[in-house]
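Of the protein chains in this complex, all but one are displayed in their positions.
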């Protein structure tokens, strides 16, 4: 039985006849390998992620994360181990949440293979909270957890309907708008970040209007924004109610948020102001390097990405302005499964890692924006500037946005809905030349099919 | 697994020159009396068949076409190395780089350290090696039975084996994980090894090979002399099957080496295989593609080295195996 992802013909055979020539050595060598393999398999019986104690008798707390949390890189594990000599921290990291989350669900079902701390992405937190709350420690009841340290909307995201809080907030992604001053200037738009923010303050529709202005006099080969799906994401995230109403009913087909945001995206496509790109695609990276779009809706965690992809050529070009309306994109939570081997130590560590001081340190080193309101007022955050973005006061810009982000009503299928609207509906119109009706119907069909039992 | 142990022990008892195929068929000493003969016939057979009849010399056009395909085959791999030798930022630029930069070693070092590569390579070697050996041994036994022995329900069982090749692999992961979890094998190598120990394809492959390659008279002769079936397997079937075993072993090794979907779920970064370790690479809000490519290159490198070292034998195994005896 094979479980390979590359399921093109795995094996081929050939018209073989025997070959003389003895290779006894090979045979015995292979047999030895086999024996060694079985031995190794048996020898590791005591191992595994959650043995709980290390060889030197320390309690091992394992932390399962996806992508970068930066705890290791920022030296937080070392610091904690120094503060707590009996503890050793071990991180299990998977790059893509698409690999990480299904594995986590599998591990939860089987009650095995779980790390003591499991990170959960905001797109999955509602599902985890409402479908699996019995499998996680209630963080609200953990000793010394101070609810008021977090931004209220962040705290509530991990709250199940039964009131249990399954995770502590790590970072958030308040959105700003990153823009290229050189292109804005050529198109006759203002370049100062205050003036730019003024262009669209208060309304995403104004962002699209600015796009129309830009396109009237756009430098050749450039677009105003990278992708219509990015615009949709920014706009829809600025509403409290989008796909689900407060009773948990699926209302995306008639919600104001979805309708308005969809229309804006369509308007942008029709105005030919988008670069027709798919975010995080290879071509998106290349478009940064070639400077072919003038603005992108960007949370703090994207700044490093833009810097990396735009390179020295874009060094004096980029700046960041306040968004039309505050909205959040991304962020995560630390949870502790009930079946964690070292549950108590895990809760302590999760608490410490998400405390304001640590969040501030993480922001300094890794640009993960704090979800702790206390951390936001610490100087390390409040006074932060970003050199690549012309010393933009990112601490101030994003903190302002963070404080006004609405407590969004989340639902279990948010991610699925967003993905299908973006990668099916909008993409069909933007890249495949279909009409908005066709695009919308295609997305709805797919979503209905997926959410139906 | 007991069978495997037997194999290992028997290896030592094995006399140096096992019987080999049709060349040794005529007038070969019965295997029961010890396989000491057959040497002369064997070499002669190879010689004649290896060179005879490949009548036509290749023209320039042939070389041109083959060189073109060589370029095509090597390009993605070479480009992986080129990408691994650059930095993340350069990779976003257009046109993409076509020659090596200076970052190969640093990127590979980063990949090695970040991805727990030392352990991963060792683990993968253990997994792929075990899987390859067991698949080959079990497949040869079963393939031989299906090809040359008569027993009830043989056809039905063979069709069952072939049918199992058609099961899409993605779904088995869920029930398999539940089983593995029950056995408390999560994050242990046997969770990855045991499900791969046998392969329907391998059985079918060996069966098809042995149907043609193993002369029935050879077995008959041995059986007439009262050789026990294990003796027949050891002294006749295995030697005849060796080239096919080598090919199957290589295929299985590469397959197990690149196995992804299941190990990612069954193992963690604590105790990874190469493919699992690579998922932890270049992570972050700014995935470092040059490091990811360096990891991919590192993960393929051992296979390449094996090809370079044993390529002649492996490919030779296919070719010479094809020779008409």
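Chains here go by letter, A and B, matching the order in which they are written, and residues are numbered from 1 within each.
Note that contacts are C-beta pairs under 8 Å (C-beta built on N, C-alpha and C of every residue); 3 or more make two chains touch, one makes a residue touch a chain.
Throughout what follows, contacts and distances are computed from a predicted model.
J.: For the chain omitted from this view, which of "Planctomycete cytochrome C", "ABC transporter permease", "Transcriptional regulator" or "Nitrite reductase (NADH) small subunit" is its UniProt protein name?
T.: "ABC transporter permease"
J.: By the contact definition given up top, give the residues of subunit A that touch the hidden chain.
T.: Touching the chain left out of view, subunit A contributes residues 1, 4-17, 102, 105, 109, 127, 131-132, 278, 280-283, 286-287, 290, 292, 416, 419-420, 423-424, 427-428, 431-432, 434, 442, 445-446, 449-450, 453.
J.: I need the residue numbers on subunit B that touch the omitted chain, in ascending order.
T.: 3, 52-58, 62-63, 65-66, 69-70, 72-77, 79-80, 83, 94-96, 138-139, 141-142, 144-151, 154-155, 157-158, 161-172, 174-176, 178-179, 194-195, 197-198, 200-201, 203, 208-209, 211-212, 216, 219-220, 223-224, 226, 228-230, 233, 254, 258, 275, 278, 289, 293, 296-297, 299-300, 303-304, 307-308, 311-312, 314-316, 318-319, 321-324
In this text, only the chains that are shown with their structure count from here on.
J.: Indicate the whole-number Å distance between the mean C-alpha point of subunit A and the mean C-alpha point of subunit B.
T.: That pair's centroid distance is 39 Å.
J.: Using the touch definition up top, name the residues of subunit A that touch subunit B in the complex.
T.: These residues of subunit A touch subunit B: 1-7, 10-24, 26-28, 30-38, 40-42, 44-45, 47-49, 62, 64, 66-68, 70, 90-96, 99, 102-103, 106-107, 109-113, 115, 285-286, 288-290, 301-302, 304-305, 308-309, 311, 367.
J.: Which residues, counting only subunit B, touch subunit A once they are in their complex?
T.: Against subunit A, subunit B makes touches at 1, 4-5, 7-8, 11-12, 14, 16-18, 20-23, 42-43, 45-46, 88-94, 125-127, 129-130, 132-134, 136-137, 164, 167-170, 172-174, 176-178, 180-182, 184, 186-190, 193, 195-196, 199-202, 204-205, 208-209, 212-214, 239-244, 246-249, 251-252, 255, 258-262, 264-266, 268-271, 279-287, 313, 316-318, 320-325.
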